[in-house]
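Showing just some of the chains, left in place.
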């Protein structure tokens, strides 16, 4: 299958190229960049010289699938022609994630470019939406924070044993902020420091609420979602706190074994979600499509705690995109994603 | 005044030496280490050669104040003679922090070495306990996490506008784990990674509960306290989440200006607590005795959010110890602590 990448020159695009390079079913045949048309990809990224790709203005017509690593709004605008052309598309941006275009406008500050296309898009979190992904031709690749957050909360929500009070405290490496320059990502400013950001509300929050609430008709979560920047390149760790409804845990709110069993059952067939026996670290996911999840209970206070880790550029972006592409074309989901973590 | 330091060879002890070196009123005259008696301090720490100190088995008798950077249990055992001798002592360990020796035993796994001395000790958080510190001769220097956590919560608790539901998600640099070797603090394991630890309960939690609850007779917090290790050397950032009681905020739970005013009023006379207009970063506290606090409200969900930052070795250990020593001897609290942050 021929794959095209829109805007390969960002971190998400480069990571996608790295993964597809070892994929047996997809070949990258055509790529664009935002400002480097005509250049060889290796002029910008010497480590990609083996791919032997030239950056173009437009993708070739014959690509079977289009991955877009463009920013929001620009992505939908560019994808329109490909969608209309009958090509399958996977969008790394937020453009097709939110069901409600008004919600999109309120968070992204611009009218949705293609509101009429929203109902044909699927939210590309395979562990929850495998069927709708397979049936769709527009896949909205989830945000990095939502991937970890939704996977961490889903078993509890689907099994109704939490209350509406949910707090997610998320910590992310810097690559999630992309390749664009800013004082926030200037080495000397960020290094050896921790900061909270987007404290009045991060754009990834509405995705989490939308998708989690679909899992339980009787519960609408009240989510506080806080994001922190950590001076590492890759990795997201989310710490999820929620009240427990003891009625749903055999009357016991301190039944750690039970909630662990629920989580293991929920993900028993998943290749890319592992329920761990010990609190995971982001390093254990480096370069892989794994989401590691550790559920436990604060038995003093009757609260669920879930720790989840991903590599934000793999399961949080390019790896999940490949997983979605595998679903769209009927390949085994793990094709091209067999890599073990780069450790240490 | 002559100052003695028990166990100067740990990170807390070295930092105390750095600070006292520029203190106009205290001079370090005598120091011990755990295993290096007879050596010159500069053999272990070349950058301290200017201090010209030899590590001894015992402190000289003539020191006016004893700072102990020994581990728990060992600290109280060693301090007993100094206390009995009428010397003022400031203890970096947990030995005199908890009012209840049973609570101590349950968290530290050993019977309290000096239970009869507990009632003469003060909890050395000057912003809350200035008077009792001045009146005491044993000062329990607070833990690093509790310092940031209690200062972040105190104005809300004292002003009764929160509910009992409190979650503290704390992130710490590695120096808090000390100079002892472990795989957890081995560079290659920790670098470029984030991890949660002590998930079933960190030893610093009971301190926080004990001291916060003293601030309000009508409210007992239900605290979930989670700690995370971040690959930086110094710095703690705590993110505090609590329910809001709107009755106490003029009926409005979204009154960010009001809670900020409450916080500013509460700390208006404090030299070492700054209520900030923007979310602070740990880098802004590097090397200083400052605690930076940013209170805000999640107006969608009626929850208080407070971000607080300190340098765990200064306001979280040695700097606070010097602040306490200044109180004990009647010096201005900021003596020797005038330093600006090392930036970047």
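Chains here go by letter, A and B, matching the order in which they are written, and residues are numbered from 1 within each.
The rule is simple: a residue touches a chain if its C-beta (ideal position, glycine included) is under 8 Å from a C-beta of that chain, and two chains touch if they have at least 3 such contacts.
Since this is a predicted model, take the numbers as computed values, not measurements.
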Complete complex - number of sequence copies, 2 represented: 4
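As a working rule, only the chains that are shown with their structure count from here on.
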Length of the line joining the C-alpha centres of chain A and chain B, rounded to whole Å: 38
Chain B contact footprint on chain A (complex, rising order): 165, 167, 169, 171, 173, 188-189, 191-197, 199-201, 222-224, 226, 228, 230-235, 237, 239, 241, 279-283, 286, 294, 296, 298, 300-301, 303, 305, 307, 309, 344
